[in-house]
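One protein chain is absent from this view; the other protein chains keep their places.
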Amino acid sequence: MRRREFLRGSAASSLGLAFGGPLAPLVAHAAPAAGGTRAWEKLYREAFAASRGSSQGFAFHCSNCQGNCAWRVFAADGKVVREEQVAAYPPISPRIPDANPRGCNKGIVHSREMYQGDRLLFPLKRAGARGAGKWQRITWDEALTEIAAGVMESISRHGLGSLMLYCGTGILSQGRRAGPLRLGSLLGAQRLYPASAVGDMFTGASLAYALATTGHTLDAWFECDTIILWGINALVSRIPDAHYLTEARYNGARIWAISPDYNATAKIATNWVPVRPGTDAYLAMSLLHVLLRDGKIDEAFIREQTDLPFLIRTDTGELLRHRDLRQAGKDDLFYAWDEATAKAVPMPGTPGHFKKTLRLGDIRPALTGRYEVMGHDGKAIPVTPVFERIKAEAAKFSPERTHSITGVHPDLVERMAADFAGARKAIVNIGFSLHKYVSGTMTCWAAALACALTGHAGERGGLDTENNWSLGGIAPLASPKPARFTSGFFGEWMNGEMAATMRRHYRDEHLRNATGYGFDDVEALTRQRLERGGSYYGKPRVLLLFADNMFRRNKAERQHREAVLKGLDLYVNINHRMDSSALWADIVLPATSHYETWDIRGELGYHRFCNVTVPPPDLRRVGEVRSEWEICLALAEAIAKDAGRRGIKTIPDPDFLAQGTDKAAPVVRDFESLAADFTMGGKLKSDAEVVAWLMANVPQITPWTPDDARKHGFVVLNQEAGFTSPLYANRPYHSFERNVYLRQPYKTLSGRQQFLIDHPVFRRAGWALPTAIGPARPTSYPFAFYTPHTRWGIHSQWRANTLLLRLQRGEPLVWLNPKTAGARRVQDGDRIRVFNDIGEFRARAKLMPAVPPDAVVTDHAWEPYMFDGRTGKNAVVAGLVSLVELVDGFGHLTFDPNWDGNMIAHESAVDFAKVPE
Amino acid sequence: MSLRGALTLALAAILATSAAADDAATLRGAGRLSDAAAAARGVSLDPLAPHWQAVPAVRLVAYPQTSIAAAADRSPPREVDVRVAVAGKTVAVRLEWPDETADGWDTDRTDAFPDAAAVQFAAQSDVLPYIGMGEPQQPVRLWLWRHQRRAEVLAARGFGSLEPARGSPPNAQAVRTGRGGWALVLRGERPFPANPLPMAVAVWDGAEQGRAGRKYLTAWHLVRLPGVKVDRAWLRRLAEEARSTGDAARGRHLVVDHGCNGCHDLQGTHTIDAGPDLSIAGGIHWPGYLRRSLLNPNAFIVPHVGYMQPGTDGRPVSLMPAFEGSSQDLGDLVAYLASRR
Partner (left out) sequence: MTRQLAMVIDLNKCIGCQTCTLACKTQWTDRGGREFMYWNHVETQPGKGYPRGWQEAGGGWSGDALRPGRLPRLAEDYGVPSEFNYDALFNDAREPLRPSTPPAWGPNWDEDQGAGEYPNAYFFYLPRLCNHCTRPACLAACPRQAIYKRDEDGIVLIDQDRCRGYRYCVAACPYKKVYFNPHAGRSEKCIFCYPRVERGIPPACAFQCVGRARHVAFRDDEQGAIHKLVDLWKVALPLRPDFGTEPNVFYVPPLSPPSFETDGRPSSRPRLPDDHLEHLFGPAVRDALARLEAEIARKQAGHTSEMLDLLIAYRHGDMFRLDRPKEAAQ
């Protein structure tokens, strides 16, 4: 072949200019590499084998996260090397996706958190002024002796109530939490109600159901036709269950995401409702407006299950009660107008009625009309069903009218109402953010009403704040004696002297216009509450603080911290890491973290699984850490010893009475036997024994034992776990089945779902029935400041985690709409100052087209120590409380776990400016 | 008579009339051989040690490799001064070459490459192996220095076959010269017994993202080691290859006549790549290699997808037909190619 011929052939050949270009590669395929063997592949195989450790355990993360996910924990050479989801939860039904692999971006790096530089390893005592950052290492004995002396000194001089022993939301498991609860209860110490301390009370649900937390296992989402996610960024804050939403969408559900910013949840919704910050109550009222206007209501349901047919006196605005009709009549017997007999009849199922059922029998309660009944004084009383009032109130809030307030187009409201009313099954989830607006109570209450009007309850769905399980049988462990149970929000309001910042940031007139109450009302009700007692015991003088980041969390950051510290003679922080609250302590005690001791958690109702921590046998705890149970036992021993030295054996506690055989007597705080009492006479010396006790004594866990936990890392709760419905083995949990199907009365004042509260404070403020109020935000600064849940922490836990910070930008960020930022010449990454008349903080700007132009937003819970000057974002949040949440002692509005209030977090206004680097 | 037969006869005639004693001078004159210095009391690693000044330097030209380097931005060649000293079985090579910036191994960068240099050694063979990492039948050994990394001893049997070699790695010490370059001493055990010892030098400039084929490369160079027996017959054969008698100008026409330029880039225009770039063939290839390639393209095929196809027995066959011209033409072609640099 001549070369020229060859060339012509070559040009046509597919082999021609293969792999041209600058790299001119040499080979097309090499399998395996030329001349190589694949022996090297053992490199990664060995790395994988090492990551499985030499011993294995199970764990969950008992922080204030409602996820509660079971993890496998692998340890080698005494250290946790990796964790991986157990991913073995059994399916409950072939129709419902299973719950695997449960566990999120935080849980998966906890092993790295355990060994991070902020981990507390040894007892520390401050070596300078509080907060000066100077520490000296002390022994456990020294620490315990000093603490015990401080406790006994305070108790003996200032009374039992001067001690606060509080376990915050950093530990919400039943095992590890039991120690502080038990010790505090034996000592009669103050403890805050954590849900209200962190602002997580669903008071709107409390008004309606006498239950703050109610709802479904989140697998119930899957079979919904309509899901309304109201102020809940579930894709960020409900990571383990978010798949039920995306899967529900594939299953045909319409998902409505209501939030001011276009967030991750809005992204997967079928519709996003961009409501202006703090105006949700208007949107809720417009939803009711459309339902009522179009008659899209389930009359049979509301006649039987709600107070809407109850008669209300049009002269006084109060519900018609037995006492109105009979001298010395009952306070808790209510009436409806019976269309069958054309007269007012007492409603069965109300507390004062002898029939403890919601069944109406022959009664046909009217929903409309005006009637007269004869009072006990012979005068006619004009009455009308509550429903009439509700209708009249909702009539004021047409979607057209609220459009300019909420920014939500009427078409969107109409579609949402139609979707909701037409749904066989619909769930309305209310996020924790809503009640951090003054209007949250109303938004939630109105949403509950929307569910009632459309009959969404039981298997048809309904309101979901969060479901919790009923774990009976714990009381002998956690509360052997009564403790000084303190309102979380009110305690912090008082201890932090927060009213000062309310007065500084809000104008009385503005507040009154926006919410119906002013400074005077707050102060008057504060006084009433103090006089009434039972929910506040004065400023503590000794604080033993477990797993609570009080000085990160509270509004008016500096004001609160200084006020609290000012009153403290001794402040001990028990923690697994140096957080923003531990920084200010007198003594810091190092506690175990989530993997280092036995624990159990089963009260969280997002799923039915009760997780158990079983530490890997190989695991060595870091430093000198001790578990909360061990610390409390050691404290009990030290306190008993110190009391003995002082000659104190017992102190009677007249605040509480214990029923003896024939008469009540003061509870006695017994110091001599404190340690023995703590361990139930020596039975409970370790966390493993505590977990075993719980598994044996909590009926909802039957028949499972610690051996089952050792095998699986979790057990399944039985049918008894539901509060208002049975927990069926093969169906998602739905609430209120006992009420809806078995007609058992609700725990409310009316015995029904309640939508009229005739307490004078409610009536005076115009809050007697669901209506629209707010926003309370002052107009003195141009931007709303709100702080949605972060994807990167469980509140401040994990917030300083190295691996997670690397997936952010390494330091606190403020989200600004690009237009808003541009108007102030702020660019992405610029350092800005956010300020108002309360204070200021600095952070970097991140420009987000998804946030509304009228707001300054930061994902919450950055540690204050991550900001310039260690001043966090709460420096610009003024203290504020909602007036109605201060009401106490009225039917189901009496302080207890289902009735308490919130510190308002999202009603402050701010401005911002660029600052030089 | 076949071409091969004629060539063999011609070579034999030439060899017969050559004086063996002149062979070294011939090679030296062609710049293809130099003498190593004997160092009685060891060789200093320090490139600035005074004794290095006493060792005569040979200046080699290192050309940018064309096989896989980015052709479009080909840099001018760089000159490397090479000095070799020997003490027993220890060989030390001192290299000095210009490089404006010192680029080190930077663990904080993923896009940075260190300055580097390598000395490639070959065993005794009639046709010195392909300059690019040897051939399957003719392995090479290399000493590699990369700034701020430990020096390595490596072995290769062709492109892409580089792997760590047994034996201890060389010691290395490098300093910046006052003239904006590197002076480097690599010292190790003599890798092959051949004398003269064939070696080639490559340098990489980190600032130019030099690595792998993106380097400057010299042709084989022979270093005569003092105190070691020289294989005179071999030396003669090597000298013959260096003694180019062809007519390069005529060869230039032949590459067109034979269509070589249809596949090979001979002008550095980078417009054709059906065969290896030969635009600097003289700079990097030993003449004997060029001759062998012309006569027997399958003796070694530069491993590139476009250069070969599967033969009937499944083994790769070069796409280039064997040269079938006269010995005169062959000589002229080799002369022309050897002039390309």
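Note that the chains are named A and B in the order they appear, and that numbering of residues resets to 1 at the start of each chain.
In this text, a contact is a pair of C-beta atoms (placed from the backbone, for glycine too) under 8 Å apart; a residue touches a chain by one contact, two chains touch by 3 or more.
What you see is a predicted model, and the numbers here were worked out from it, not measured in a lab.
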Chain not shown: contacting residue from A:374, A:729 or A:803: A:803
Full-complex contact with the absent chain, from B:149, B:176, B:232 or B:315: B:149
Touch with the omitted chain, as defined above, among A:267, A:326 or A:710: A:267
Subunit A residues that touch the omitted chain in the full complex: 17-23, 25-36, 38-41, 43-45, 47-49, 51, 82-85, 87, 91, 94-98, 100-105, 108-109, 111-112, 116-118, 124, 131-135, 235-236, 239-240, 242-243, 246-247, 249-252, 254, 257, 262-264, 266-272, 274, 403, 407-409, 411-412, 415, 578, 583, 791, 800, 802-803, 805-811, 817, 819, 846-853, 863, 865-870
Positions on subunit B contacted by the hidden chain, ascending: 68, 105-112, 149, 159-160, 162-163, 209, 211-213
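Everything below uses one rule, namely that only the chains that are shown with their structure count from here on.
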Chain centre separation (subunit A, subunit B; CA means) in Å: 74
